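All protein chains but one are shown in place.
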Amino acid sequence: MLRLEGIGKRFGGLTALQGIGFTVAKGSITGIIGPNGAGKTTLFNIATGIYPPSEGKVLFEETDISQFPPERRAQLGVVRTFQNIELFGKMTVLENVMVGLHTQSSSGLFACSLRMPWQMKEERRIREKAKEWLEFAGITDLADVEAGTLPFGKGRLLEIARAMALEPKLLLMDEPAAGLNSRETAELAELIKRIRDHGVTVALVEHDMDLVMDICDALVVLNLGTMLAEGTPREIQENQAVITAYLGEE
Amino acid sequence: MKSDKLKFLVFCLVVFALPLPLSTGYLTNVLIFVGINSMLALGLNLLLGYAGQISLGQAAFFGLGAYGSGVLTTQYAFDPWLSMVLVALVVAGFAFAIGFPVLRLKGHYLAMATLGVGVIAHIAFNETVDLTGGPSGLSGIPNLSIGSFSFDSDLKNYYLVWSFALAVILLSLNLVNSRYGRALRAIHDSEVAARVMGVNARLMKVQVFTLSALISAIAGSLYCHVMTFISPTSFGFNISVELLTMVVIGGLGSVYGSILGALLLTLLPELLRTFQDYDIVVYGLLLVCMTIYLPGGMVRGIPALLRRLVPARSGNA
Partner (left out) sequence: MDLLNQITQFVISGLATGAIYALIGLSFAIIFNSTGIINFAQGEFVMLGGVMTIFALNVLKLPLLAAVVAAVLGTTAVGLAFERLAIRPLKNATPLSLIIITIGASILIRGVVMLLWGKDTQVLPPFSGNTPLEIAGATLLPQHLWIFGVTILVIVASRLFFHHTISGKAMRACSFNRKAANLVGISVGRMVLLSFVISSALGSLAGVIIAPLTMTAYDVGVMLGLKGFCAAIMGGMGSGLGTVLGGIILGTLESLGAGLISSGYKDAIAFLILLLILFLRPQGLFKKGETERV
């Protein structure tokens, strides 16, 4: 589904990533792990088009999308969530999800300002669909709350609901469990599995090893901007290089 | 949805009925400018309040509209309505073209770039004396007319201008409560997140910039035909700042807020006429104080203030 080939990224003189290459298989939940500063978020930013790679290619369903802007990748079905949650804070929870349905609708400037009949119909469909996604994430009761006032855990659920509204093929989640308590993390694990069962391939960056080992089918380990290992959770757990990187020498 | 429609209808009725009790032409005349300023403020608010992109060059588009119509009708004997349409299209095309490089800039740099566009346009109005009459202005611009019916009185012009203003208000209300308006507000809140949601932020910013220029150009055309005389002072940097003040004190991201802002800032200089020149000080104070104490503008600030006062009173009772 998503293939990275020889990805490298430099910021000024600093090399953040080098020679990263792996594949996220269709229908899988792939975890990207590694110590702090390994370059995981940088890799996500490259995969979703926040900035282009300095070298290498990002292929999605065999199309080279390396130079595509984020909105074009979203239209193709590559969607992400953010580590620190990027909600539209001054809009309601429902409206946030309605923005998520942007690619699922098409009324432009003229149809919207002239309130054409088909635009009205589409608007009703967007609203209904958005409510369905709120239900999917279990936050229906928060529909009319201003998103900026949500507690962190609920904000995370909203961000997922909003991302799912795009009906993505691939959902990239940047540390989805960060800032969640253990009960919320358990709920999140269930939600991610439901997302996978919905036919969405999931790739996530995560620090919470219990969560990763629980839900991931495949793991990629980064260290200091390079690939350290890749394999099933069991293989990774037994990989000597990974253990050294995490626990230090000796 | 229902209450929105009702609100607009009530507003239309008020606009329609307002000149009836006014016996003097003077107030009607002031209200014409409220209408024109409402269009300008609303155009800016779509860009600034909804999409979050500042423009300090709105007066340029207003001026291009006014001078375009003025020059075409006086020097080249164009039909006023035809010239209005032509000028609006050309100004919109111009805004679309400069929109791409301009709106790639953010924040302060965007403010400076739009300001630069405004200053250059203002200099051009002053310097192209053969066309515009330069600093002494352009006079003899005909009134608009339909067949033999000429908009030659304040009352007629009032209804003419406000028909346009109401149309712009209605279209704006529709726009902001739609898929398009939501995407604009999303860009305002977090451009990165909006783009990740598939919103083509770059294009939409240019589109709404173009729309605001189009509205300003039409307002300019109306202005020149109502006034029949224009000069560069009506299209300088101060006017852009005045429009900004209207949007800020009315309420960023509120359609009726812009109307309120336009009303207040058009009436204010009239009320302050006895203290000439104080208006600039008052604008400055208003901008500073509103931004610090009432960042939501009057339309949000006053109801919030009332809410705070009312429960306090009922608690005492």
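Just a few scattered comments:
The chains carry the letters A and B, assigned in the order they are written, with residues numbered from 1 in each.
Everything that follows uses one rule, which is that a contact is a pair of C-beta atoms (placed from the backbone, for glycine too) under 8 Å apart; a residue touches a chain by one contact, two chains touch by 3 or more.
Keep in mind that this is a model prediction, so the values were computed, not measured.
Only one of B:241, B:268 or B:298 touches the absent chain when the whole complex is considered: B:241.
Among the residues B:97, B:123 or B:167, only B:123 touches the chain that is left out of the figure.
Where subunit B meets the chain that is not shown, the touching residues are 48, 52, 54, 56, 101-102, 104-109, 111-113, 115-117, 119-120, 123-124, 126-127, 192, 237, 241, 244-245, 248, 277-278, 280-288, 291-292, 295.
The rule is short, and it goes like this: only the chains that are shown with their structure count from here on.
Separation between the centroids of subunit A and subunit B, computed from CA atoms only, is 41 Å. Within the complex, the subunit B residues that touch subunit A are 171-172, 174-175, 178-183, 185-186, 188-190, 192-202, 207, 211. By the touch criterion given at the top, residues 48, 50, 69-71, 74-75, 79-80, 82, 86-91, 95, 98-103, 105, 107-109, 112-115, 119, 122-123, 126, 162-163, 166 of subunit A touch subunit B in their complex.
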